[in-house]
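Quick one: structure below, then a few questions.
Note that one protein chain is taken out, while the other chains of the complex remain in position.
As written, the chains take the letters A and B, and residue 1 is the first residue of each chain.
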Amino acid sequence: MNTRTLGKILGALGLVALLSAPYTYFVTTGSPWMAGAKAGLGLLLLGAYFATNLGEFGQFASRRSTFYLASTIATVLVVLAGLVAVNYVVARKGKSWDLTTRKIFTLAPQTKSTLGSLREKVRAYAFLAPSDPDYEQVDRLLQRYREQAPDKLEVVFKDPRKAPDLAQKYQLREGQTTLVLTRGSGDQENHTTVSVSGGVTEQDLTNALIKLSSVGEQKVYFTTGHGEWPLEPTSPKDPASLSELKKTLLQEGYVPGTLNLADGKEIPKDAALIVIAGAWSKFGKSEAEQLAK
Amino acid sequence: MRNALAIARKELGIYFSTPWAYVVFTAMLGISSFFFVNLLATFKEVQGLARVYGWARLPPEYGLFKNLTDGIVVQLWDVIGVITLFVAPFLSMRLFAEEKRNRTFELLMTAPVRPWEIVLGKYLGGVGVIWATLGLTIIFPITLSLFGSSESGTALEWSTVALGFGGLLLWGATCLAVGMFVSALTESQMLAAFLTFAILLPWMLLRGLAQSAEEPWRSIANHLSFSSQLSTLSRGVLDLKALVFFLSVILFSLLLTHRTVEAQRWA
Partner (left out) sequence: MTAMIEVTGLGKRYRDRVAVENLTFSVPEGEILGFLGPNGAGKSTTMKILTGYLPATSGTVKVAGFDVFEEPYEVKRRIGYLPETPPLYPEMTVRGYLKFVASIKGVRRGQLTTELERVAHATGVSEVLDRLIQNLSKGYRQRVGVAQALLGNPPVLILDEPTEGLDPSQRAEVRQLIKGLAGQHTVILSTHILSEVTMTCERVLILNQGRMVAFDEIRNLAHALGGDQTSLEDIFLKLTAAA
């Protein structure tokens, strides 16, 4: 066996090592060092191939073959870009036909209308480990929802063990498999949860969506002007405020606001609740009348 | 086109005059009947349990076995998809590698045949033989429909079964396109088979990688994974994106093969 053949065999082994390195990381050991070492070994072996077989490449060094190589690379890249574009468009806007007799892969009309009436982008966090027995089922169901409304629904799978901060944010218990639907961001974020064990039904998921989209319509007003607790701290020296309550309300899907009835304003129609938090002075007559309504 | 057909006919003739095709047929039928019998046994067992305890009290994953289509055929198609992955490299390896070693490549390249006709002809011949291999497995659903029964009409949902089978044919054609490209790169058939396998297997398993990746990589890996795309079809959903994906891989492999064959004339 000459060096060139040996180089070819090493190169083939290197290719295998390189291609399988991501699997070492994600599927088997999960150690980035092992995967990195494997990829490095693969590159080294491939390098051995190129070093021993360099002569074969020198053969292509005429002007005509350089042109051929360049035009081939260009053609291949253009075709590849075209195919990627087509795949991207079809993956986002593509159609699919459910050919099963009982239409088990078709969403119910109610789900479709719920998805159609979503006004804001909804993000679905699925807190499931890839090894979870329900992973497949949840993945498929969410995928069908997303295909129905690609612009309105974003699906994110999280391994709860790998994302403890998010799990804590949504108050998940250890080992709990949950689907969290959220909308809005920052302080304006609302969420609702669906428990996953033994899978999620379309009904559960759609109901959760309906619940999520109905929250946030309701407002809670805090009266001001009578020495009530402020919603936000007024000065750093005086931290006494209702900011914790405000946060909780937001998470529960209420929108807190302030209301000063002193200048004869009427109570807004969207007020679900009016809170008088520790007023020091009396309400004026008109104010009292307004509240009495 | 006439040349391409002549080459395809020649390929098929050679496949069927060597023992290779028959070895592959036997392997395919042997391994898939083993799984078929196993699935049948599980199906019977679960049905028996259901009769005693009722479906409601069985674990939810047993729900698959309520009917023959989901309980047996859909799962069998998945298994055959995996067998195809192992079988296809052995069918595709000789397409170009053997011509090169036999020096018959010289005949094809000096005959008045355009390179795309050679590529297309070889591809059609190869697809013919892999479809023949996969075609044998249609006997399993036929057996079921002859001897099986169901509470609602026919024993099998033929639309689901046929779509899954169509998906398998498409998958076979995809494996073969990739294998043909690898075969055009080398003179050694064993190396061609080995490399084809080394490319197809990780590609098929991409889904496992997708599950632990973050968005958007998760979606991309899922889209690129053969098994995700194939399982959509085998479950009875005719999804445009799966068709487009498989056809893209085939087209791209054919292009690469064409450029490799054409390179002979240039370098």
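The rule is short, and it goes like this: a residue touches a chain if its C-beta (ideal position, glycine included) is under 8 Å from a C-beta of that chain, and two chains touch if they have at least 3 such contacts.
Worth saying up front: this structure is predicted, and the values here are computed from it rather than measured.
Enquirer: Which parts of chain B face the unshown chain closely enough to count as touching?
Expert: 2-3, 6-7, 9-10, 13-14, 17-18, 102-114, 264-267
Definition applied: only the chains that are shown with their structure count from here on.
Enquirer: For chain A versus chain B, what separation do you get between their C-alpha means, in angstrom?
Expert: 34
Enquirer: Can you list the residues on chain B that touch chain A in the complex?
Expert: 60-61, 157, 159-160, 163, 191, 194-195, 198-199, 202, 205, 208-209, 211-213, 215, 218-219, 223, 232, 235-241, 244-245, 248, 251-252, 255-256, 259, 262-263, 266-267
Enquirer: Okay, in this complex, where on chain A does chain B touch?
Expert: The contact residues of chain A facing chain B are 8, 12, 15-16, 19-20, 22-23, 26-27, 59-60, 62, 64-65, 68-69, 72, 75-76, 79-80, 83, 86-87, 90-91, 94-101, 104-105, 130, 133, 135, 154-157, 159, 198-199.
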